[in-house]
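For this depiction, one protein chain was excluded, whereas all remaining protein chains were kept in their positions.
A and B are the chain letters, set down in written order, and residue numbers restart from 1 in every chain.
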Amino acid sequence: MKTRKQHMMMVAVWVTLSLLLTANGFAQEKFPSRPIQFIIPWAPGGGGTVNAQALQPHFEKAIGGSVQIINKPGGGGTIAWNYVANAAPDGYTVGVTNQSFILTQYTTRTGVSFKKVDPIIMVIDMPAALAVRTDAPWKNFKEYIGYAKANPGKVQMGNSGMGANYHVSALGIEMVTGVKLTHVPFKGAGPSITALLGGHVDSAVSELPTLLPYVEGKKFRLLVVGSPERNPAVPDIPTMKEEGYEQILIGAWYVWSAPKGVPKNRFQKLHDAFKAAMEAPEYRELYRKLGGVARYMGPQELPAFYEQEDRALKKIIDFSGFKPIE
Amino acid sequence: MEVFQNMVTGFAIAITPMNLVLCLVGCFVGTLIGVLPGIGPAATIALLLPVTFNLPPATAIIMLSGIFYGAMYGGSTTAILVNIPGEAASAITCLDGYQMARQGRAGPALGIAAFGSFIAGTFGVFLLMLIAPPVADMALKFGPPEIFAVMVLGLTILNYLSSGSLIKAFIIGLIGLFIGMIGIDIAGIYRFTFGIPDFYDGIGLVPVLMGLFGVAEVLLNLEQIVTRHIFETRIKGLLPNREDWKRSAMPILRGSFIGFVMGVIPGPSNTISSFVSYAMEKRLSKSPDRFGKGAIEGVAGPESANNSACAGNFIPVLTLGIPTSAVMAVIVGAFIIHGVTPGPLLIKNNPDIFWGTIASMYIGNIMLLILNLPLIGIWVRVLKVPYGILFPLILLFCFVGAYANNNSLAELNVMIFFGLVGYLMKKTGFEPAPLVMAYILCPFLEEAFRQSLIKSHGDFSIFIKRPISATILAIAAGIIVLNVFSGVKQRRKSLLEKIKEED
Partner (left out) sequence: MNREKITGIFLLGLGLAVFLKSLTYPLGTLRRPGGGLFPLIASAFLMGLSALLTLQAFRGKEVDKSSQSPFFSEKEAPRRILLGFAGLLAYRYLLPVIGFAVSTAVFIFFLSRFLGRLSWGMSVVFAIITAVVSYYLFQVWLKIPMPMPYFGV
């Protein structure tokens, strides 16, 4: 026979348990009530982390909460993107995507389709350029292509990894100019630049922020930029179109995305906070010096943008016959 | 002299109160995370970067650099006390340092590690100050074939890293190579991953170290009734005595030099330099059998090497803006975020940052010595805690370290697995150091090999045609020949003795 006291105890336990279990269900809580996780698919110190860190202080102020930058490197970025796509759509997880995000569907077995995430905002567009050393025999793009055409396979192009963004860009150059290069893979952008510096490869493609210090230091010469217009940081460098070739977009854009299904009001809050952050003068100044363009694109245009990038990149992938092997 | 002028400016910047305080903070935090495994300097610097946003760039860099070389001081502490390397570079310190602790000599081990680190660190900064630009240029010449040669050199010293049989050292080294091949390779295919996404970039170094050194050691000790004392209770002195110093002087000197030179080379140079120093000391020692049983040279040399390697690491960053390791990449990121572009023009555009950082590294080393010496007394007391309470904490430590490394539960499985492996290895006469060395080298070895062949279109002579790689490979060949020679000599000697006996 259970006494009153025991009954009360049981009720108390049940109530406590149900409160604990449903605590998460209280949607009335203020957003954000805990740190928002910025998931970066690469190791700390790289462009993605720098971008997150540049946005962080202003974002936190705008949204009234705190940010936790978490690096989840690996698998060419797919570990992080899988994590974001499968995360709870409660607005507390966002991740940064770039061209590799679109590419990894085709180059790896673990890539995530861009349709699985909701893009929030584009915060930066960093055009890339083709660089050679200042003591190289080619003074401009024409000479470079001319030599490469006459000597197929002789010109060495370093890249940041097979199937990575700039490798595909180099393949794109091959596609539109008809030359054949030798692609030497490195683990990441840093080593490929170092290799160019040391003379171990003849050329490399990388984004302007990375290349500019060496251009200013008279170590590198840029031959062509990968954006549709000339870049204000390097106004003398022509675009591919000016050189007479079909323009392929070479560069790195960062689009912050969230898993599909985040409630509308939270999604809007995230978007507005990002927008405020990218309009902050410190953010603009930082990237102005680096040659990046704080180009904005919102959630209305982004899905179409993803599609457009997907088409362009897929064209190059099909041309090169690149297939994931496991 | 110009350098002297610049250093005066540098010191003027380094000794402003704010920079001094933040240098101390950096060193302190660095030591702390060096002690905590799994939370490495790279992650910490990235974590603390936002904190530095409102500080002037020079101050930020000073603090963040302090975290880096502070971690090198702290990493040896747990290696000596509980056989868990706080940093990969301290893995080799476990071999003799931990044995010294078991013999009640943890104090001298920690002491010589601190002093050696200080001497080597200061030496490294001194060289950094004087010969940074030409050394940086030399570092650039290390392309794929040269890196391959350096890795091969690392492999030839495998047998010095173990006190067991030669065959077993090489077998375990080969196994280390295999583990290093798990994950994506440079052509983009995934090897040996069994479909587990967490392994796509390899199984992680920290879980392997935690398992092989930490967990395995605990399991071995658990065999005995745990109320028995694992550590010799009579503490024999807190600091190195004269004998210790006599033995350690040359190792420290040699280690400083090796570390600095290797620190400039891209790749896992800090770790390799400590292993190379160990091998060198064992080779040069008059009584190599003491190694692995608590020889202080086995602590002095490697710890000095990995600290002067830190100074070497900074050279490519400060003179060319290129990072040679993950930690340096984060520091470069820190530069960028503060609006300073690292690159060939850094010394011209921001001389205050350049010379201020170098000057603060001198100060930082002194701070670290002063910080670490009194701690020795405390650390030694930790060992007096009954093992029954100590070992659960050690295991907890390993778990947190392995998990925090990549926020991956799969890596915990790796750690437990390698705990078992390490345990079995100890029981069957295999040592962990060659495995660790081969594991660390493998990705670089293979990548450099394949890159070189891609560059040369399949021509193997590329390794011999280039002067630097040819020289290094020659040295490696020389070491192998030396080994075979002394092996033959040994065999002949024992054969002669046998014949004499039978007479």
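What we mean here is this: a residue touches a chain if its C-beta (ideal position, glycine included) is under 8 Å from a C-beta of that chain, and two chains touch if they have at least 3 such contacts.
Remember, predicted model here, so these are calculated numbers, not experimental data.
Peer 1: Which residue from B:I189, B:L239, B:L253 or B:I347 sits in contact with the chain not drawn here?
Peer 2: B:I189
Peer 1: Out of B:I15, B:L55, B:I347 or B:V400, which is the one that touches the chain we can't see?
Peer 2: Of all options in B:I15, B:L55, B:I347 or B:V400, contact with the hidden chain holds for B:V400.
Peer 1: Where the complex has a chain not shown, which of B:I131, B:L174 or B:L345 is the residue touching it?
Peer 2: Hidden-chain contact among the options goes to B:L174.
Peer 1: Please identify which residue in B:P134, B:G195 or B:G429 touches the non-displayed chain.
Peer 2: Of these options, the touching residue for the absent chain is B:G429.
Peer 1: Out of B:Q224, B:T471 or B:Q490, which touches the unshown chain?
Peer 2: B:Q224
Peer 1: Contact with the hidden chain only, please: which chain B residues?
Peer 2: Within chain B, the residues that touch the unshown chain are 39, 47, 164-165, 167-168, 170-171, 174-175, 177-178, 181, 185, 187, 189, 191-192, 215, 218-219, 222-227, 387-389, 391-393, 395-396, 399-400, 403-404, 407, 409, 412-413, 416, 419-420, 423, 427-429, 446, 449-450, 453-454, 457-458, 460.
The rule we apply is simple: only the chains that are shown with their structure count from here on.
Peer 1: Name, in rising order, each residue of chain A that touches chain B in their complex.
Peer 2: Counting only chain A, the residues touching chain B are 43-46, 49-50, 53-54, 56-57, 69-76, 78-79, 82, 107-110, 153, 156, 161-163, 182-187, 190-191, 193-195, 197-201, 209, 212-214, 216-219, 285-286, 289-290, 324-326.
Peer 1: For the complex, give me every residue of chain B touching chain A.
Peer 2: 42-43, 45-47, 49-50, 53, 140-144, 184, 186-190, 197-198, 200-201, 266, 316, 320-323, 326, 328-334, 336-337, 339, 341-345, 406-407, 443, 447, 451, 454-455, 457
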